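First comes the structure, then the notes that go with it.
With one protein chain held back, the other chains of the complex are shown just where they sit.
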Amino acid sequence: MRLIAENLSARRGEDLLFQGISFALEAGECLILTGRNGSGKSTLLRVIAGLLRQETGKVTWHSAKAESDMRAAEACHYLGHRNAMKAELTVAENLSFWKSLFGDFEGGRGMSVGEAAEAVGLGGIAHLPFGYLSAGQQRRMAFAKLLVSHRPVWILDEPTAALDVTAEEVFTTLIKAHLAEGGIVLAATHQPLGLEDARELKMVGFAGVMEEVW
Amino acid sequence: MTHTFYITTAYAVTAIVTLCLIFWVWLDGRARQKELAELEASGIRRRSAQTKPEPAPGGQA
Amino acid sequence: MSESLAITKFSDLANPTRFLALAARILPWMAAVTAILFAVGLYMSFSTEGDYQQGQTVKIMYIHVPAAWLSMMCYTVMALSAIGTLVWRHPLADVSHKAAAPLGAAFTLIALATGSLWGKPMWGTWWVWDARLTSVFILFLMYLGLIALNRAMDDPSRAARVSAILILVGFVNIPIMKFSVDWWNTLHQPASVIRMGGSTIDAEFLWPLLVMALAFTLLFFTLHVMAMRNEIWRRRVTAQRRMAARLAGRDNVR
Partner (left out) sequence: MTALLLRDLKLSVRAGGGALIGVLFFITVVAVIPFGVGPDLNLLSRIGPAIVWIGALLSSLLGLDRMFQTDREDGSLDLLLMQEHPLVLTVLVKCLAHWIGNGLPLVIASPLLGLFMNMNEVAIGATMLTLLVGTPALTFIGAVGAAVAVALPRGGLLVSILVLPLAVPVLIFGVGASYAAVEDPAPFMPPFLILVAITMFFAVLGPLGAALALRNAND
């Protein structure tokens, strides 16, 4: 099981944000993206998640059972800045919707909705509408979305924004558990997540103006 | 019977619209060329016409 | 690059710089031929006699029919460019359909205005909901919508892709629209309306019409190439301004 990125470059507008980024992540490995705001962390994560088109390079997913030309995005969970949960629906409704939409990726099973809410430390309030929760609780519930269905790769964009220290610890524990089960984690973050053997990729941003066509 | 009024109006309308179009395209082109000339004068040129500034490293894993 | 070699080669042949060089070479010729054709066409159209049925108004046909033809051809050109944008992601295709939209709108406007001016002496009213006029009017609205869409978005490449999709959806719709308007027209209009053009045209009228159609077509292509050139220059200016701002910012940091 490995996620391979080769020679990635992407642009925003006409500016090349990064170029020539390559890495290979094996099962159980974690890659932390650091750098100041606007350095292209989010862009790189979105490229890997297949949400943005890269200028050059490719992202591929390899495993024993995977077809060779599979989109890497299918093996990924993506937790962006926004929580992707509907304020009008209850937490349980939100989570079970995503659980049935996502389904499970080969080689694992997701938790039930109740277990997932329990795992992020908010077991008792899954029946509340999502909009009633505080920002930190909403973030935790958004994280619970990663637990309800199995995906080997987690792509986390600032997962710990708006969280206090205890919640951060919960997240760190969950990420470690995922890694211990042979998962892969890519995260962009300002704060250290407390992961010891994580690899780090420092993004500097603005790799030059786009090789212009005009 | 002749309909000189309609014919002249039709040709006039066509002429006006076409000429406006031609002038618009032409003036637009002039304005763009002027902007390019200004940029050129202030020392900014196409990258292919100058030595490449070395790109900042994109970051290594 | 994910593109295949053939396409890379193709895009190499048609990159903006080469396009500009080519445009500079052929534009004077195109403009000259257009002017000559217009002179000949106008002379021919004014020297022909009037039709016994439609009188002198047949002269309006010499500009109305070519304009109507261009309004449709322009949309076809845009649809082809839209395919170029979506399939090959070719920057020149973006430029092409963006530059063509105002031209198409202008020629459609000419077709509508001359059609109306032809209709007044023929039908006694400025506007009839004739199938042909109505379809051209809908086409006009589509052009205006596309221009508005292009203006509403700041990122040019995204604007190009999104409007390319709309152009294609509209293109697929045109036959349906034509068919439905025809059907609607036969339902509502009594058959007493004099049909334009429907009968065979005498050779006497055919020649000026052909020359004028050719002249208008060449005019369109001349203007299209010029507008594309303008658009390329515009983007070049934007790119260089942005680069200038970037370089200035980096110097300050150091």
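Worth pointing out:
So that you can tell them apart, the chains are marked A, B and C in the order they are listed, and the count of residues begins at 1 in each.
Note that in this section a contact is a pair of C-beta atoms (placed from the backbone, for glycine too) under 8 Å apart; a residue touches a chain by one contact, two chains touch by 3 or more.
The structure displayed is predicted, hence computed values, not measured ones.
Note that the undisplayed chain, when the full complex is considered, contacts A, C.
Touch with the chain that is not drawn comes from one residue among A:G50, A:G107 or A:G136, which is A:G50. The chain omitted from view is touched by exactly one of C:L166, C:L214 or C:A244, namely C:L166. Where chain C meets the missing chain, the touching residues are 86, 138, 141-142, 144-146, 148-149, 152-153, 155, 158-159, 161-162, 165-166, 168-170, 172-173, 176-177, 179-181, 183-184, 187. Residues of chain A that touch the chain left out of view are 46, 49-52, 71, 73-74, 76, 78, 80-89, 93, 96-98, 100-102.
Everything below uses one rule, namely that only the chains that are shown with their structure count from here on.
Ranking every chain by how far its Cα centroid lies from the centroid of chain B, the top place goes to A.
Of all chain pairs, the one joined by the greatest number of contacting C-beta pairs is B-C.
Chain A and chain C, compared by their mean Cα positions, are separated by 47 Å. Rounded to a whole number, the gap between the C-alpha centres of chain A and chain B is 45 angstrom.
Under the contact definition stated at the top, the residues of chain B that touch 2 or more other chains are 46-48, 53.
Annotation for chain A: residues 206, 209, 212 touch two or more other chains. Contact residues on chain B toward chain C in their complex (touch as defined above): 1-4, 6-7, 9-11, 13-14, 17-18, 20-22, 25-26, 28-29, 32-33, 35-36, 39, 42, 44-48, 53. The residues of chain C lying in touch with chain B in their complex are 17, 50, 55-57, 59-60, 63-64, 67, 102-103, 106, 109-110, 113-114, 117-118, 120-121, 219, 223, 226-227, 229-230, 233-234, 236-237, 240-241, 243-244, 247.
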